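Working notes, beginning with the structure itself.
Here the complex is missing one protein chain, while the rest keep their positions.
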Amino acid sequence: MVFLEVRDLTKTFGGLTALSNVSFDVREGEIFGLIGPNGAGKSTCFNLLTGFYRPTSGRVVFGGREITYKPDYERAGMGIIRTFQHTSLFSALTVFENILIGTHCCRNSSLGGALFRTRKFREDEGRLRLKVERILDIVGLTEKSRLPATSLSYGEQRKLEIAIALAGDPKLLLLDEPAAGMNPTESMKLMDLIKNLQSQGLTILLVEHYMKLVMGICDRIVVLNYGEKIAEGTPREVRSNEEVIRVYLGSRAKVPA
Amino acid sequence: MKRLPNYWLYAVVLAVCLLLPAIVADPYFHSLLVTTAIFVILALSMDIIVGYIGELSLGHAAFFGIGAYVSAILTKTLGLSFLTGFLAAVVVAGLAGCIIGFITLRLKGAYFAIVTLAFAEILRLIASNWISVTRGPMGIPGIPFPKLFGFELSSSSLYFYLVLLVVLLSITLIVRLVDSPAGRAFLAIREHSDLARSVGVDTFKFKVLGFTIATLMAAAAGSLYAHYFRYVGPDLLGIYYTSTPLLMVFIGGRASIAGPLVGAVIFSILPELLRMAGSLRLVIFAAILIVSVIFMPQGIIRAAGSLFNRKKEEKPAQAGVAERAY
Partner (left out) sequence: MGISEAIGQQLINGLAVGIGYALVAVGLTLVFGILEIINFAHGEFFMLGGFLTYIVMSSLGLTYLPALLVAVILTFLVGIVLERLAVRPVMQRDPMTTLLITFGISLFILHLVEYIWGPTPRNILTPFSGVKNLGPLIISEQRILIFILGIGNIFLLHLFIRKTKLGKKIRATSQNKLAAQLVGININSIYSFTFGFGCALAAISGALIGPLSAVSPTMGQSAVLKSFIIVVMGGLGSIPGAVVGGLFLGTVESFTGGFLSSAWKDAIGFAILILVLLLKPSGLFGAKGSAA
């Protein structure tokens, strides 16, 4: 079932065409990979999907709704939540508070409710806090919930970032180089976490350089080069695609499994 | 963000405040209480912008002045009641704040600071020149005492209780605001705007909201000021009523209740202790601001707090920086 449709997505910056007529589909419940060498347009594509950039032309349709020009902050409410490539946390706040902010798009109370502390408000706050506890459990950060976010290790911080994204009840999770800076052990744990999230019903699109992760958990992959799509398919298909091999490693080499 | 507020401490402080006018009978002291309390409100309102939203407004005096002038004009010139004047002052300032916020909060920090500064200057020029309404540089004297339930508040100690009430309302407003999705949105915007947007926070909308609330509060302070000193003039739109609350918030500690409170008390009492020419006092204050921004950017409340915590047993989870100081 097509969850996310990308059609002829194009983005030019002045004279530079960063992305040119890229089209692909993401099916519900799959883990979808977006790869390509440096400068291929992955970040641009990612930013277009998250609403951070506006496309020059093309369409993005999510769950049947056209979201091409919707601003970034509206997408969380629609079920699309992203993470960032560089560690992005609310550094002055605790782990718990960080995730609590993530529930923003799921809130059910109003400013008036907050100011007058209505029952509806108090119940909603309680609900949101329970949710944060649940998510802390899923990512395994419960013991550290009262600590400042900056006191976490790098791997834990990356987990916290995913936790913040989960707090918004996403249907589609967009991960921007989630394994960046991780050692192999941490990456393995990350792979387990992502597979776990998939089993809970999330659809995941990720941009990644670390091939072991991409080939290991992605159901399907799209490969970009110089702003254009050069391949699409299962890891196996992509691995043996000649053009992909050529682009990454020169001819007569195999993409590592 | 839920922290266990130090209820007992605040109850004690409140009790002391209620008894102070009775304990010390000096009318000069009472007047000091009133001005301090008014500046507490002004400092709290500045803290919303500077501490929670994280923007530098250099035109805060504009909204203080709007509050003062609207109150003055409605009660003196038009003969309306204190409450009507007060509410109108707050509403007008809120509208102005909303409009100005809408226009300027899309701009990057420095530009926002400049435009707010310009706005206050424009208002000051208008107040100085629109003689028919504001009487220009001569200002509006003879503003009537507030009449509540037929009772005229003509003594400083009674007036202090009125201001104290508004202080309590302001504190309640901020406490409830901060511990709510809107308050968390402010902090999120301040800490990492892009991350906030990725979880659905409409950063612009919340900045305007916070700014508007701050202007409402500043106008309340202005209105109370007008009815106490019973005179308003273009000076109320001058830089002093922006720089003073700014100083109070930064020295006391941003994003807290105690910070602006302590800052307001310090910088209301200090001038009394430093009985010297007005300008030298302001020189010293400016120097204090510079020095504390360089060496103690977290403010007195947190500096004292971390000093205090270092003396206790090592606690693993003391989120010193995230500690809400109330």
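Going in written order, the chains are labelled A and B, and every chain counts its residues from 1.
As a working rule, a residue touches a chain if its C-beta (ideal position, glycine included) is under 8 Å from a C-beta of that chain, and two chains touch if they have at least 3 such contacts.
Predicted, not measured: the structure shown is a model, and the values here were computed from it.
**Q** Sort by label and list the shown chains the missing chain touches.
**A** So, taking every chain into account, the missing one touches B.
**Q** Which is it among B:T77, B:N129 or B:T172 that touches the chain not included here?
**A** Reading the full complex, the residue touching the unseen chain is B:N129.
**Q** Among B:L58, B:I73 or B:I300, which one touches the chain that has been omitted from the display?
**A** Hidden-chain contact among the options goes to B:L58.
**Q** Touching the left-out chain: which of B:A25, B:I294 or B:L307?
**A** Of these options, the touching residue for the absent chain is B:I294.
**Q** Can you name the residues of chain B that touch the chain not displayed here?
**A** Per the touch rule, chain B residues meeting the hidden chain are 50, 54-56, 58, 103-104, 106-111, 113-115, 117-119, 121-122, 125, 129, 239, 243, 246, 250, 277, 279-280, 282-283, 285-287, 289-290, 293-294, 297.
Convention: only the chains that are shown with their structure count from here on.
**Q** With chain centres taken as the means of their Cα atoms, state the distance from chain A to chain B in Å.
**A** 41
**Q** Touching chain A in the complex: which residues of chain B?
**A** Where chain B meets chain A, its residues are 1, 173, 176-177, 179-185, 187-188, 191-192, 194-203, 209, 316-317, 319-322.
**Q** Any idea which chain A residues touch chain B in the complex?
**A** Touch list, chain A to chain B: 50, 52, 72-77, 81-84, 88-94, 97, 100-105, 107, 109, 111, 114-115, 117, 121, 125, 146-148, 164-165, 167-168.
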